[in-house]
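Heads up, the thing below is written out as structure tokens.
Of the protein chains in this complex, all but one are displayed in their positions.
Naming follows writing order (A and B), and every chain is counted from residue 1.
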Amino acid sequence: MATLKINGKKITAPEGATILEAAREHDIKIPTLCSNEALKPYGACRLCIVEVTKNGRTTIETSCTYPAEDGLEVKTESPRVAEGRKLVIELYLARCPNVKIIRQLAEEYGIKESAPQMGKDNDYCILCGLCVRACNEVVKAGAIQFAGSGINKIVDSPFHKTAEDCVACGSCAFICPTGIIKKNDLPSTSQCTPEGCTQTGAQREILNWQVEHKLKVCTKCGNPYAPEPHLTKITRQYYFLPEFFNICPSCRQYPVVDEDKCLGCGGCMEACPIGALELEDKGGYDKKAHVFTGNCTACHTCEDYCPMKAIS
Amino acid sequence: MKINRASDLSKIKKQGLELLSPATTRITVGSATCGLAKGAGKVLEALKYEVKKKKIQAEVVAVGCNGLCYAEPIVEVIQPGKPRITYGPVTVERVGELLKAIKTGKVVQDLALARHDEEAYCPNIAPLKYAKGKVPAALSGIKEYRKQDFFKNQLKLVSKNAGTISPSRIEEYIALDGYKALAKVLTEMKPEDVIKEVTVSKLRGRGGAGFPTGLKWQACRSAAGDKKYIVCNGSEGDPEIGMHRSFLESDPQAIIEGMAIAGYAVGAEAGYIYVNDRYVVALERLEEAIRQAEQTGLLGSNILGSGLSFSLKVKRGGGAYVCGEETALLNALEGLSGEPRPRPPYPAQQGLFGKPTVVNNIETLANIPLIALHGGKWFAKIGTASSTGTKIVALSGAVAQPGWVEVPLGTPVKAIIETFGKGTGTGKKVKAFQTGGPSGGVLPASLLNIKLDYDQLTKAGSLLGSGGLLVMDEGTDMLDMAKFLTDFFAEETCGKCSTCREGVKRLQEIIDSIMQGYGTKEHLNLVKRMAAAMSDTAACALGKTAAVPFLSVLKHFPKEVEGKLLRKGA
Partner (left out) sequence: MTKTKKMAAQKSATPSPGAQAVAAGEWAGKSQAMFERMLQEVPEALRGVFRGKLMQVLQQKAKGGPAAESHVTEIVHETVPEPFKSNILKAFSTMGDIDMKVVEEIIKNNPGGQETVISILHAIQAKCGYLPQEALILVSQKKDIFLSNLYRLATSYTAFRIKPLKKYAVTVCNGTGCHVKAGGQILKELEKKVSGNGSLITLEKVRCLGCCDMSPAVMINGELYGGAQAQARIAEILHE
């Protein structure tokens, strides 16, 4: 536990917390662009800067990376911080004048536009790296990365070709704050010519990485619900059975055992084609059926089999 | 020969001394990149060929660079009992003439630069004598080196071996008391004692920030970690210097010894030397030196029977200036993209692979054997109170005699330019100078009396940095120089933080506007505002100092900038 002061207010922060985390715990507002709870701090946008005084020395630091240490004095809106933040927002405005989130940020801090002496571009990527970090740290597909460096840095797929490792999970599109990553889910189509009809199944395309993948169709409700390569990856990663994802989450109903009715005969266990049922010791000679939802594909075989109708 | 006792060093020392001052003639050719670029390689081959053909009793050896870069290729002749003669520039055409002179005991007058009767290569150590008895008449006409400006005003401690020994003969390094420091440290000192000496010496980092080395080592020693590392920063990214490259090509063993001592002091068993991508020759020589050190038993396990194990690996960089920044360098060593890491944690606590790491500049490490051998107190007497020791300074730009020299810290810049560079050589006066690379901006000629000192230079708005001294004469367009330096930052920014990446781009545009005549006072105010904000918000020193070149030109040469501004109503 560390005790520090933020804007004159004494607060405590848990071990290993950053100033940003500590501030948010106590409803102290600090703007960010490149920070996300699920991802390791990156420190690229420089928006979350604060003034930190430690042992008599004052410096400007990014609160998303700086640890909340004992005895720190932090100011989130000092004049130096305000000036620094203003320039950062202006620089973003100069780069991305038409990106909604940047315009909102500028408005919030009373900045009308970037200094007229600065040039203006019309970019839509703020290089926050959220998409890259999500793809590499969370999904662990590694389909996209930063490419080039410095002023010409971009986010790209290898060799600017179709991202072969992309599983079309859409995390990049979801997390992108500017909306520049375009994910489209397309329904299945059929094209009919005098020679015959061809059907294209439901697809997801992520235009930025030139990626197109089939969406898995639920065998129960018939709706396409998730990209096939992503499901394959999860199946392999967590050793699920191949049939696991045949049912979509909305349709997936796991069997519930009514223990009053259950005889512990083990018939459901033998009938289950996956082996998702076993008998659990409940004390004494009592045994009841127990379902491993991790393996269950909700095929209903056990429900049909049970002589006592104890499974629903 | 492999040794496992400190006392056996004397055997190798004897071998080395016989090589340096042999019974037959020794002819050396300065073969660092600066010499090779001017044809030293061909001269070496020609000498070897002619010596063999004419059956002359002589050994031709490739040595390193002695700093006389303007006079390369440098050839030195050491005949038994006679002084060492330095010749330069020696071209392939003059090789025959040179060998004839050696045979007849004469001298090639127009090429003779200096004479060494003895090599007083370090205080407290007996000099290596070349001449026995009176100096022969033919050679007495050549000025003794200690009477020449170039040599007598230097204090060659770190670079004492450069240009004298062969970088690929560990015996020659040991002959001039190489590894004596390591032996002393391992047999007579405890790790804490070593750190104490370095602290007492007040040695400061020779790469940029000038952080006290003793403090850094102590922090690493105190840090918790099962593995620790010593990393040598050999990236030398500043665009006007190459003296650390020269040093690595001339005396690689000094770095190895320094790192081994650091490893002992801090508790590290492994070290990495990160070398600038372009320094292929330096890389090869380092790897060869490491091999020889291992074969001799001065690297590896149980060094000199002390129980210390220390091993070194050389890693080639990817060609990024920003990798001179210590955390970006660590990322590069780990095979990641060259981007700085947020600090804290600092490398001393969590560095390479997350372990406590000391990152030191080449020159900082090269000072370590001297401090270990002669003591921190001795070292602290050199230089000034806050900037102790010597500094290798690379002279470039508008100087008559470019090259590098080693001077005590506190030497005035003017003296360095006049004594060693011999003025601008262009007939024009000095207009401005730069220390510490692009981050140092420019300083005007009126400040030429400033001392080469960490604090004085920082106070003046510049920095000592890695020791570059760039001279600009009256013919230099300062605004163009500001543009060049800002362009450098624009090319080298890693692009991670918004401040630097976007800021430098806008700075380029503003400078272009001014140069094209569209600039206004608002442009200047914007740069001032940007400089302050960038200094606060950038992630590393590159972004923090990106606006310094233009601002320093604006401060010291306001007319050149304001003269170009758009006049209202014009």
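Following the convention adopted for this analysis, a contact is a pair of C-beta atoms (placed from the backbone, for glycine too) under 8 Å apart; a residue touches a chain by one contact, two chains touch by 3 or more.
Computed from a predicted structure; not experimentally measured.
The residue from B:G297, B:G338 or B:G543 that touches the chain not shown here is B:G338. Which of B:K11, B:K227 or B:K315 touches the hidden chain is settled by the complete complex: it is B:K315.
Checked against the hidden chain, the listed residues A:T18, A:S35 or A:S149 yield one contact partner: A:S149. Of B:E59, B:D277, B:D455 or B:E474, it is B:D277 that touches the chain left out of the display. Mapped onto subunit B, the footprint of the missing chain covers residues 32-34, 36-38, 69-70, 237-242, 245, 277-278, 315-321, 332-338, 353, 396-398, 402, 434, 438, 470-472, 476-477, 480-481, 484-485, 488, 494.
Seen from subunit A, the chain kept out of the figure touches residues 136, 142-149, 153, 156-159, 163-165.
FYI, only the chains that are shown with their structure count from here on.
Centroids of subunit A and subunit B (each the mean of its C-alpha atoms) stand 48 Å apart.
The part of subunit A that touches subunit B in the complex is made up of residues 41, 43-47, 49, 60, 62, 65-67, 80, 83-88, 91-92, 94-95, 115-119, 126-127, 146, 148-153. Those residues of subunit B that touch subunit A in the complex are listed here as 320, 337-338, 342, 344, 490-499, 501-506, 509-510, 513, 520, 522-523, 526, 529-530, 532-534, 536-539.
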